[in-house]
Structures are given as structure tokens and as C-alpha cells.
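Only one protein chain is missing from this complex, and each of the others stays in its spot.
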Amino acid sequence: MGLANIIGLCLGWGLIIMSIALGGIDKLGTFIDIPSVFIVIGGTFASLFVAYPLASVLGVHKFILVSFTAKDRDPVQAIEQIVSLSEAARREGLLSLENHMEEIDNKFLATGIRMAVDGMSPEVVESVMNIEIDAVSGRHLYGKTVLGKLGQYAPAFGMIGTLIGLVLMLADLDPDKIGAGMAVALLTTLYGAIISNLMFLPWADKLALINDDEMQIMEITLKGVIAIQSGENPRVIKQKLLMYLPPSKRPEENEEA
Amino acid sequence: MGLANIIGLCLGWGLIIMSIALGGIDKLGTFIDIPSVFIVIGGTFASLFVAYPLASVLGVHKFILVSFTAKDRDPVQAIEQIVSLSEAARREGLLSLENHMEEIDNKFLATGIRMAVDGMSPEVVESVMNIEIDAVSGRHLYGKTVLGKLGQYAPAFGMIGTLIGLVLMLADLDPDKIGAGMAVALLTTLYGAIISNLMFLPWADKLALINDDEMQIMEITLKGVIAIQSGENPRVIKQKLLMYLPPSKRPEENEEA
Amino acid sequence: MGLANIIGLCLGWGLIIMSIALGGIDKLGTFIDIPSVFIVIGGTFASLFVAYPLASVLGVHKFILVSFTAKDRDPVQAIEQIVSLSEAARREGLLSLENHMEEIDNKFLATGIRMAVDGMSPEVVESVMNIEIDAVSGRHLYGKTVLGKLGQYAPAFGMIGTLIGLVLMLADLDPDKIGAGMAVALLTTLYGAIISNLMFLPWADKLALINDDEMQIMEITLKGVIAIQSGENPRVIKQKLLMYLPPSKRPEENEEA
Amino acid sequence: MGLANIIGLCLGWGLIIMSIALGGIDKLGTFIDIPSVFIVIGGTFASLFVAYPLASVLGVHKFILVSFTAKDRDPVQAIEQIVSLSEAARREGLLSLENHMEEIDNKFLATGIRMAVDGMSPEVVESVMNIEIDAVSGRHLYGKTVLGKLGQYAPAFGMIGTLIGLVLMLADLDPDKIGAGMAVALLTTLYGAIISNLMFLPWADKLALINDDEMQIMEITLKGVIAIQSGENPRVIKQKLLMYLPPSKRPEENEEA
Partner (left out) sequence: MGLANIIGLCLGWGLIIMSIALGGIDKLGTFIDIPSVFIVIGGTFASLFVAYPLASVLGVHKFILVSFTAKDRDPVQAIEQIVSLSEAARREGLLSLENHMEEIDNKFLATGIRMAVDGMSPEVVESVMNIEIDAVSGRHLYGKTVLGKLGQYAPAFGMIGTLIGLVLMLADLDPDKIGAGMAVALLTTLYGAIISNLMFLPWADKLALINDDEMQIMEITLKGVIAIQSGENPRVIKQKLLMYLPPSKRPEENEEA
């Protein structure tokens, strides 16, 4: 998903810079005002510090990173790995999966298989995996909320910055400087609008989408581990797990049943 | 539903153009500013790229197309086809429906009948059809959300464009150019307001309505296939399925019971 | 309910006209600008055409009419009619209600009694009446949504009209015409605010209230028909149905039990 | 609760008047404009007339009065009265409560006891009292909605009034009168903001709080009447009813059990 994210950021910032440059290449400097950057970004994070514990604020880059690095994970591939493990379990017994552990790149699946191999009861396996699912979902949704708050505070501090600029300009009304003063004052509103609408709010939406995707794969993995543990037929497991996908995402099947 | 959609777009754009032309036919050019078009539409899609995976953004035209091409489907006609199939099944046996497959223009009904003819159990038929219903509904509602996000980002980028224009104008305050500068600056806000309120937001509403309609027909089709499979009396099937329609949509019945 | 509706519209428009006239009777003409009326009302309906099927848009006057013509229906009177029918049914048998059909002015009650007289089972009567209740409620709430959308689009097109007017004025900045130009430009925002806040939004609220009232009477009617059909004692029926009303709406009872 | 309400109104209006007077005592007159008062308050009620039946609009003062006159009712005192009635019932029999009726100042409790004394079954007592609870809650929440609507319409008519004033001023642009014209035009927005934020919206919030308080006492009363009727031990009744209160509101108990 990171690619679309990067395309979007380049496109958005590119259009903004182009649209300034069309007003004159030399105007680009007018749009960069370090104190304005400080008041908008700093103020936005100040509100986040007030609302959230230290660890969450200092870890906000992790939520942003997730929106870049989350892989488009293929549920069909996950299903196929589960099915091939179930075939191995049928052929060589559940304990033999021990030897297949290093092939499993999905850590959540590995945890589940490990517990099955260790002989824990299906109820325990299910409950431990469900707690992990809730924890992952909780982390994603917490990240979504934090990024959403940044998207809410940014325009507010944009407005606060503009109000400060306006009061400064008005308190000392010099006809020759009105234009420049208002221009600088408006920059904070512009910054707040851009970082909120091009970055924080879409990133918050993206975390929700990533969560939906990951929840689907984790649910499928959970059902798959339980099915392997109860020794179900690999073909039946495959059919059952594919049911969780919308028809368009299912692989073409050449079943002649 | 496409007709109303086209009428609305023509009416809306017609009124906007008329209202400009009344200020002077030669003024129409003033309202077209290519960079402003780029920043609003481009920026809106940039945010969509940040929030959604590549495939969803590149497929957004499909959601828009659906709002034009979705047919007003007549639930009564769907019921009549189901009833006539149930009569054939009663007369000639369930397997004979094989010969009626090519008459069925509703693909969802065809899938259901095919499974019934193939001898799958009613539980499996119902569960497979339900997954298809969820998939169609999920696709429509996903489309509604994406179009709604476009309707939310468009005014934001309209404002961003206007702020850029204002800063450019103010930074270089030339009394003779204030008017023209502000006029151009306001165009992006105007563009954002129009594409959001005349297009993206109503299209999002329309996808929700199309979904309601299609869900109703798919529910009726599902109940109908199950009823045919269990060999119910065609008259009873008809009465039962008509119950799902509000009285005003039911055909006049000349029942003499 | 129509009376309050008419009082409200007269009061609202009267105050608006008065408030203009106080600025000078000759100023009333300034506030009437046909193209502005077109862009606001036309544009609002254009968006409705995009969002809704043709039939709903062309039928929007029906939803508005309902808000004028819906009668304040008295649930106590409805209960009394049910009770008197139940007395007749006890005295002369259920079939005798045939002769009382023409006295029943409540069509929903008439439908229910007709089905009871025709010997349909209580389950069928209840299910048919429930479908009718859902249909009426669905119609009202659909109307509420459509009027609410008009109330949402109207201010948006008010703003679109104002932006067009401002761009026209600014693009051709003539100091002598600034005032008049802005005055005309603001008219669309004014129109949008008035038709949204004085008409569409309150009408949408009113449809919801009318629906609440009608649902209450229909629920009472349904319970009454079932009670008559099962031959319950008229006194018990009355007590039971009055329970659905808040104490303040119940008639004074001179019960000596 | 009335005291806080009055303090709030005095404080709010006092600060507003002070803040004007600091700009010059003679300026107070500038802020009073009868037509502006009419358009804001009149228009707000006009929209209410359109949305609500006559009786609700004409009774709106009752909802406002409730926010002043609702007493802070003490649930502990209510519990004590129930406990002392239960002791009397245990000592002298349920029927003896007849003689205690005039001591009961809580009308809802009196109704419940009366029904118990009259020998109605606990089910009937509970159902009649529950209907009364729903009716009281419905009335409060209806009042909250009506006041909330006033709080929503008032700023809208404030803006409508300002737009009318601006158009009047702009249509006849006289440099000497611009200031005064805009000052008057802004008054309606000011009025709308004040009556919405200092009065209607907080009153709507207050009705919700009053409802929460009253619902708690009515629930306790209902449980108490049922407990008395079933002849439970007064000490047990007290313990059970105190459970409904948060620990901080429970009286210090010197129980030596």
C-alpha cells in the first residue's frame, strides 16, 4: 500500500508547488516561513501531548510508518500456505509441522502452529490467538484515532497562527505592509489545511483499511490453525477458507466435482 | 437511474454556465483556469491515493459508472421469472431447469438455479448466495465511501488553492491586480464546491440507493431459489415473495380466494 | 399539523420582508433576482436528480404536501372506534362487522377488519398489517431523507452562486459597482439559508414527527384488530390499548373497580 | 438546579453588557435594535412552527421553566421514605399504608402505593409505573430536542439577518454609512450566537441531565414499591435500593453486621 501513499504525497505536494510556481518561481520563498511551520506543527503536537501519554506521542511516527510499509497481503497465498501445512500434518502427523516452522513467514500463523504442535487444547489456541487479534486491531485503531486527532488539531492551530498574524498586522497598521502581513498570516491556515487533508486524515483512513485487511487474514489464519489441529481434510479446509473471500478475489478453480 | 443522473448534471452545469453568461458571455473564459482545475481535482485524488490502495483509486471511475448504468430493476419482474421457473420445476422436475438456464438474464438467479440443479444442499446454496450478497453490498458501500471521501477532500483542496492564490496576490500587492488575483483565487473554492455538491456527494448517495434496491432483489432471489429447491407451490412462492415489496409496488392481483 | 406549518411560513417570510422593508420599501426589489433564484433552487434540485431516481425527485412535492395535510390524529378516537367494533363483534359475531365496514374512516383499520372477517388467520393478519406499517414508515423516512438532502444542498448552491457573483465582480473591478455586485452575489447565500432553515430542514423534521404519530396509531390499530379477532372483552381491549398512550393523553376515566 | 441556571444567565449577560460598556457606556444603545431582535427570535420560532405542531411551540416555555424549577431531588431521602413505608407495611399490613398516603410528597410513589393498596398484581403495578416512567422521559427528551432545534435555528436566522443587512448596505453604498450599516447587520449574528450558546443549547443539555436524575429516582421508587408489595424486609430493601447510588452519594452507614 506504500506505493499509492508515496504517489499521493508526491502528486499532492507537486501540484501545490506547481501552483505556486505558476505565480512566479521566485514566489516559492514567500510560502516558506519557519515560525509558521513551528506554530502549526508544534502546536498540533502540543495538543497531542496534552491529550495522550508520552509514549503514544513519541511513537506517532510508527503509526505513520505503518501506512507506508504495510504490505498488500494476499489472503489467497495465506490460505495456500495453511492448506499445504494441513497436507503435511495429514501425511506425517501434527508433530511433524515442527520441521516446517522455518518455512512460515506469517508470524501469527507460526505462533498458532507452534501452540498446536505443543499440544495445547484448541480452546486455548483459539483464545490466545483471539487476544492477539484484538491486540493488533486495538493498536491499529488507536493509531487511527491519534492520526485523526492530529488531522483535527492541525487546522485549529493553522487558524490560531493566522489570528496571531492578523492581530500583529492590525495592531500596527502600516498600509505598505498590509499585504505582506496578511500573506504571512494566511500561511499557517494553508499549512494546517495541507497537512490535515493531504497527510493526517488520509493516513488515519489508511490505517483503518490496513486493519480491515489484516483482520481478514488473521481470522482466516485462526480458522485454518483450528482446522489443521482437528485434522480436517485439506480440500475441505481450502474450500472453507476461500468462503471468507469475495468471489472476485478467489482463484480460478478447475474443480470437477 | 442513469437518466436522472444525466438530467441532474446537465441542469446543474447548465444553470452554473447560464448564471455566468448572464454576467456577460465574454466572462465565461474568466471561469476557466487550468492550474486551478489541476490543484482541485489533482489534490483531491492525491489525498485519495494517500488513503486508499492503488487499485481502488484507479478503479474509481467504475464506481461513478455504476451510478449511471445501474438499471432500475423491477422486483416484480424478478419475482415473475422465479415463479415461472418454479412452475417448470414442478411440471418437469428440478433437473429440467437445466434447459431454462439460457432464458435467465439475472446472473445471480442463474448461479442459484445452477447450484440447485447440481444437487447442492439448500444450506450450501443459501450460504454461497449470502456470501455473494455480502460481496456485492460490500463493493457498493466501499464505492460510496470512496466517493464520499472525494466529496470531503474536494472543498478542502478548493480552500488550499484559494489560500495559495491569496498569498500570491497579497505578497505582491498591486492595487490594479487585486481584483483579478482574488477572482482567480476564488475559482478553486468554486470548483471544489461544485464537484463536491453536484457530483461526488450525490453520487455517493446514489450508490447507497442502488445498493438498497439490489439488496432487495437479491434477497428475493435467494428466497425464491430456496423455495424452488424445496418444491413449494408456485402460487405460494409468488405470494411469499410479493410480501417483500411495499403494497404500492405489488401488481394488481385478481385473486378470487 | 398544517396550521402550525402555515403560521411558521407566514411568520418567517413576513419577518424577512418586514426586515427588508424597514431598510426602505423601495429596497424590496433589490432582494429579488431571478437568476439567483434559478441557480439556488435549480442547483439544489440538480443535485437531487443526480442522487435520486427520477420518480423520487418528481414526487418531492408529495412529501412537502404531507407536512401540510397530515391531520393531527387522535389516538383516543381510534381506540374508541376499535372498542365499539369489538362490542359489535361480541354482540353479533365477528362476521357482522361486514355491516360496519362503511363506518370505518381509518383505511388501515378497515383493511385489518376486512381480513379478520374474511377468516384469515391472526398470524397472516398481523404479518400483512406489519408489512403495511413498514411501508408507511419507510415512505415517511424516505421523504424525510430527501427533504433533508434539499436542506443540505441549498446552502451549498447558495455559496456556489455567491462565488460566481464575486468572481464576476472581481474580474472586472469597477469601484462604482462593487457594492451592487456584492449585494447581488450575497443574495444566493441568503436564498440558500432561508429555504434550507425555514423550509426544507423543518419540513424534514416534521415528516419524522408525523411518522412517530402515525406509527403509534397504526400499532394500536394492529393490536386492536388482533384483539377483536380473538374475541377479547371490549373493556379489556380498551384498557390495554390506552396503555400505549402517555397518561396525559388518556381520557378521564370514571372507573369504579 | 435553578440556582446555577440563574447564576449562569446573570454572569453571561453581565459579562456581555460589561464588555460593551467598556467600549463606552453610551454604546449600549448601539447594541439594541428591535427589528434585529424580531428577525432572530421571530425567525427561530417561525422555523419551529414549521417543524412542530402548534401545541409544542406554544408550550416551549414549559420546557424552559423545567430547567429552572426542577429541584435537586435527593435519592437518599426518597429511599428513606420508601423504607419507612415498608416498615409500616410490615408492622401494620399493606392495607394500613392507606393512612400514610397523605405523608407521601412524591406523586409517583403515591400512585404506586395506591395501586399496591388497591390489590393490583405486582405485574400490573410494574407495567403501569413503567409506562409513566417512559412518559416522563419522553416528555423531557422531547423538550431537549425542541430546545436543541431552537439552538440550531437561532444562529441560522442570525446569519439571515446579517445577510439582509449587508445586501441593504451594499446596494446603496454610501461610504459614510458603511460602518453603521455593517454594525447593525452584525447584530443579528451576535444575537443568534448569544441566545443559542448561552440559553437554548445549555437548556437542552440541562433537560437531559434533569431527565437522568429523575429517571434514577423513578427507577428506585419502582423497585421500592414492588419490594414493599412483596413484603420484603425493610433493611434488605434499604440495602438493595442504596446499591443504585454511587458510593459517594450513599449516606454514612454505621452498620454492625
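Worth a mention:
Residue numbering begins at 1 within each chain, and the chains themselves are lettered A, B, C and D in the order written.
Everything that follows uses one rule, which is that a residue touches a chain if its C-beta (ideal position, glycine included) is under 8 Å from a C-beta of that chain, and two chains touch if they have at least 3 such contacts.
Predicted model only: the values in this text are computed from it and were never measured.
Across the complete structure, the visible chains that the omitted chain touches are A, D.
When the full complex is taken into account, the listed residue touching the unshown chain is D:178, out of D:58, D:178 or D:236.
When you scan A:22, A:110 or A:166 for touch with the missing chain, the hit is A:166.
As for the chain not pictured, it touches chain D at residues 1, 3-5, 7-9, 11-12, 15-16, 18-20, 22-24, 27, 30-31, 67, 72, 178-180, 182-183, 186-187, 189-190, 193-194, 196-199, 201-203, 205-206, 209, 243, 246-248. In the full complex, chain A touches the hidden chain at residues 35-36, 38-39, 42-43, 45-54, 57, 127-128, 131-132, 134-135, 138-139, 149, 153, 156-157, 159-161, 163-173.
Quick note on the criterion: only the chains that are shown with their structure count from here on.
For the pair chain A and chain C, chains touching both partners: B.
Superposition angle, chain C onto chain D, using Cα atoms only: 70 degrees, a multiple of 5 between 0 and 180.
Where chain A touches chain B, under half of the residue numbers in use are shared by the two copies, so each contributes mostly different positions.
Not a single residue position of chain D touches two or more of the other chains. Pairs of chains that satisfy the touch definition comprise A-B, B-C, C-D.
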